[in-house]
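Removed: one protein chain of the complex. Kept in place: all other protein chains.
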Amino acid sequence: MAHITDPIQRDHEEHHVIPPRNYVIVFGLLVVLTILTVLAANFQFGGLLNEVVALGIATMKASLVILFFMHVRYSTPLLRLVVAAGFIFFGIMVLFTMADFVSRDWRSTPPRQIVAPVEQAPPPVTEPTLGPQPTQAVGQDEVRPRGTVNPGR
Amino acid sequence: MATVSTPIGEPIRRPERRVRLTYLNNGYGLRSWLFTLDHKRIAWLYLITITVAFMVGSIEATLIRLELLTPAGDLVQAENYSKLFTMHGITMIFLFLVPSIPAVLGNFFIPMMVGARDVAFPRLNLLSWYVYMLGALFLLAVMLLGGTDTGWTFYTPLSTTNYTQNVVPAAMGILIVGFSSILTGLNFLVTIHKMRAPGLTWFKMQLFLWSLYATSLIQVLATPVLAITLLLVAVERTLRVGIFDPALGGDPILFQHMFWFYSHPAVYIMILPGMGVISELISAFTRRNVFGYRFVAASSVAIAIYGFLVWGHHLFVAGQSVYSAMVFSVLSFFVAIPSAIKVFNWTATLYKASVWLQTPMLYAIGFIGLFVVGGLTGLFLAALATDVALSDTYFVVAHFHYVMVGGMLLAYLGGLHYWWPKMTGRMYPEFLGKLAAITVFLGFNLTFFPQFVAGALGMNRRYYSYDSSYQIYNVLSTAGSTILGVGFILPLFYLTWSLKFGKLAPDNPWGSAGLEWQSPTPPPPENFEEQPVVLHGPHHYTRKEVTVG
Amino acid sequence: MADTHAAQAAASGTTTTGTPTSAMSGSDTHFGAGYAVSAGSTAHGAHARAHQFDTPQQQYAASNLGMWIFLATEVMTFGGFFLAYIVYRALYPETFALASPHQSATWGTINTFALILSSLTMALAVHAAQTGNRRRLTMFLGFTIALACVFLVVKSIEYTTHIEENLWIGSQNFHMERPAGEIVDPEAARVDLDSTVQQGRAKIFFFLYWTMTGLHGFHVLIGIVLLSALLINNLRKVYSENYYTPVEMTGLYWHFVDLVWIFLFPLLYLLGGAHWHI
Partner (left out) sequence: MGVGASSVAFRVDSLFWWMTMLSVLISAGIAIALVTFAIKYRRRSPDEVPVQIEGALRLELTWTFIPLILSIITFVWAAILFVQMSRPEDDALEIFVQGRQWMWKAQHPTGQWENNELHVPVNQPVKLSMTSIDVIHNFAVPAFRVRQDVLPGRYTTLPFTATRPGVYNIFCSEFCGAFHSGMVGRVTVMEPREYQAWLSGATQMESPAATGQRLAQNLGCTTCHRDDNRRRAPSWVGLYGTQETLDTGETVTVDDEYIRESILYPQRKIVAGYARPSIMPTYQGQLDETQLAQIIAYIRSLGGMNQQQPGGDSSVPSTDATPGLEPNSGAPGGGAQDEP
């Protein structure tokens, strides 16, 4: 006869009582990391490093909060999976969207030449002037290219 | 091995039918329904509201089809035509398709299939219906204000110009309905995780549970992004900021990425529950566990997770990079595999089975046929080069109607007939049921198959007037929609009729092995008279087991 | 809590497995073998337990999982904004670098400390609840609420300054001035900030700023309401070491609010240099 297992029993969760001292230590670490990130802000690391440092420190702080304040360190694999799921799917969204943005100029090469209509003087500029533009005026509003992404500047 | 004591399928009356407490006679009056916490009654609240939504959406569809009877736009004005197809899309998708199977059949049967007394959070369950109603009221207000005319996709910058109307209330309505969907999904996930009866391990769960579990995953993880996207559109429109408006530095393609990050998985919100229902129907009417049960179960979750990786196939001609297009294309091809596995396994389940061609089974077979067509034509749109030729044509319209109407709606009707006796304690008239099933199947094919041809020949969707060379396909399609309409009206009448005049249903008229059928009909308020303990896998019909191959 | 579901199940399972069909309710047919029934749920646990649950543990596990799933949806909610932020930061790094000096790192840092500290007091409040110390629970909940209010007050000061500086996105006069002082980023220094294009991009930054901090501030507000409800309930002696699930759940929510801010702070205040002004 089939062995009876109780799903509730298997997923049983316990309350975890963590000594307050641990919370205070975690708080201390958070304070230190906050000071670090503020100090790092005025350095120019170059490239994308500023972003990496800022987000790296933020991720560390977030992990501390999740693991200790939110007790995930002591919880079941299922809960950890749920915690991870939110971030994984957010990651998927960012990854695939950015993949499009950074690889875009593969195809949308700007036109080699545009001959303006009879009385349209200004050739297309790379930095378009956008002003209160007479959208009715044919010619002036035709050309409004925009730079493609350049994440690394 | 098995000794058969009573014939199955014929109403069996209990020796004495003293008044038993059921969820139906557990309190009377409007208050006992509107403030109920019983998941079965909440399912009824949903059933009534989504039926109304379906009728509204159908009326809009009828007007669209009548308009397209002639190439010149002559029945309604062009602006009104835009509003018609926009409201048709919004009503059908957000008010009908997304909540249909999960909120009605799921609400009713998930707790029963896991052997629980209720969902994990009954108050949240009721709240989600009220939230749904609030969103529906917003959308109703939009209709009364004259409707919105951006298409259900709300593409920017069209939706943020003054040219379009009532975008903000429509977006808010959808946002609110989205929260209802999140709450439902959350409730189901927790219910399936934490409320299972003793002995009910994951691979003893019925396939309906698996597919609704997968659906709920999508609802919970994708819907918030839609909410934010629509919120951004509303703020952009109100405050005139350019987050998606290229004139102010925004990027309309970002909108499309965010929108389809929800809306592609949302397609699976609409079809996965249908697949779950079909698995149940096939099991019950062949008296067999579905062939390759574990593959079918796993494929549901695979589809749900995979569904998040393919949204870019809606953007092949939208100005997405070629590189992204390739990645999304190959991933879209792979998502077809778990769907194919399901179809093959369903078909194989019929082999050497005991096929009982009652109404629900007719719907199930119809579903497989239409879903195969819908799924395969999806590959034409996942393939890059053919998508360039077919995108935004009637080919696309036909494709997703085959999946959503042919798939989801047939599954919903099939499931409704299958569980009708359990829900109401009455049988529906079998002959009319079969008649309606066949009418729907024929009407559906006549409506949408010509659209494949028209689309392949280049007829664009959302066209109010069209080149007269496409008229023949539109005439066929409109004729088909008339038949389809009859097929939908029939069940509406005979099911309502059966509530009062139908034959009394036995506890288990189909002889199904599903856990939900093991409780009395209609079920008591707490679903089972005693706590069930699960000893066997799903759909366990007692006869010798063999494994081939 | 000794008698668990499984014990029950095993017991009834062994008694009914011999003739599973006979125990079926209805028993119209022999199909559906595979289910047995056990005695109905027993009443155990002295405190509040909803009828659909068998044990308080089950109820707690369900609440906990439900809360975490809710937080996952919250991640995706804020995720939509973060995605927009990432995309536009990648598209217009210079404009964004010029926009963050308009944020006061002073206020931002004060608020960061307020939230981190409130997370600590919240964690201590949960600990007080776990150990059944009502007085400390009241105290720590009070601290948390006070810090949340500090956060909102500081935020509203910042909002007022931004409105005065014509940085409210709904305003007709929206205009982002070139920030005072040296601009560290050489690329950014070259940007003609007065052009309409640049103002449009600046407006995107402030659009994200207002909506992200606005939504976050809304969460703080909800948090204050929830915490106040806990405080009132605690004064009415609702919670004990046997029942404090709401405290724990609100705690999770509150830490999540802190979590969002941990990311908002560097993205909106620091990238582009910390600028200390009030």
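Every chain is named by a letter (A, B and C) in the order it is written, and numbering of its residues begins at 1.
The rule is simple: a residue touches a chain if its C-beta (ideal position, glycine included) is under 8 Å from a C-beta of that chain, and two chains touch if they have at least 3 such contacts.
Bear in mind the structure is a predicted one, so any value in this text is a computation, not a measurement.
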Among B:Y130, B:F334 or B:F493, residue touching the chain not depicted: B:F334
Touching residue (missing chain; options C:P56, C:G79, C:G200 or C:G251): C:G200
Residue in contact with the excluded chain [from B:F121, B:Y464 or B:F528]: B:Y464
Of B:L69, B:L127 or B:A348, the residue in touch with the unshown chain: B:A348
Candidate in contact with the missing chain, chosen from B:Y23, B:Y363 or B:F380: B:F380
Touching residues on subunit B - with respect to the absent chain: 2, 4, 7-10, 73-74, 77-79, 81-82, 149-151, 153, 155, 157-158, 161-164, 240, 242, 245-248, 251-253, 286-289, 291-295, 316-319, 322, 325-326, 329-330, 333-334, 336-337, 340-341, 343-345, 347-348, 350-357, 361, 365, 368-369, 372-373, 376-377, 379-380, 382-389, 391-393, 456-458, 460-467, 511, 541-549
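Convention: only the chains that are shown with their structure count from here on.
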Rounded Å distance between subunit A and subunit B, as computed from the means of their C-alpha atoms: 33
Subunit A and subunit C: spacing of chain centres that average the CA atoms, whole Å: 18
Touching two or more other chains - residue numbers and ranges from subunit B: 193-194, 198-199, 221, 225, 247-249, 254, 257-258, 533-536
Overlap residues in subunit A, where contacts from two or more other chains coincide: 1, 4-6, 8, 11, 78, 85-86, 89, 93, 97, 101, 130
Parts of subunit C lying in touch with subunit B, wherever the complex brings them together: 5-6, 8-9, 12-13, 16-17, 20, 24-26, 28-41, 50-54, 58, 61-62, 65-66, 69-70, 72-74, 76-77, 79-81, 83-84, 87-88, 91-92, 169-170, 197, 200-201, 203-204, 207-208, 211
Interface residues, subunit B side, partner subunit C - complex: 2-6, 8, 12, 111, 116-122, 182, 186-187, 189-190, 193-195, 198-199, 220-225, 227-229, 231-232, 235-236, 238-243, 247-251, 254, 257-258, 287, 506-508, 511-515, 517-521, 526, 528-537, 540-542
Interfacial residue positions of subunit A with respect to subunit B in the complex: 1-2, 4-8, 11, 78, 85-86, 89, 92-93, 96-97, 99-101, 103-108, 130, 133, 144, 146
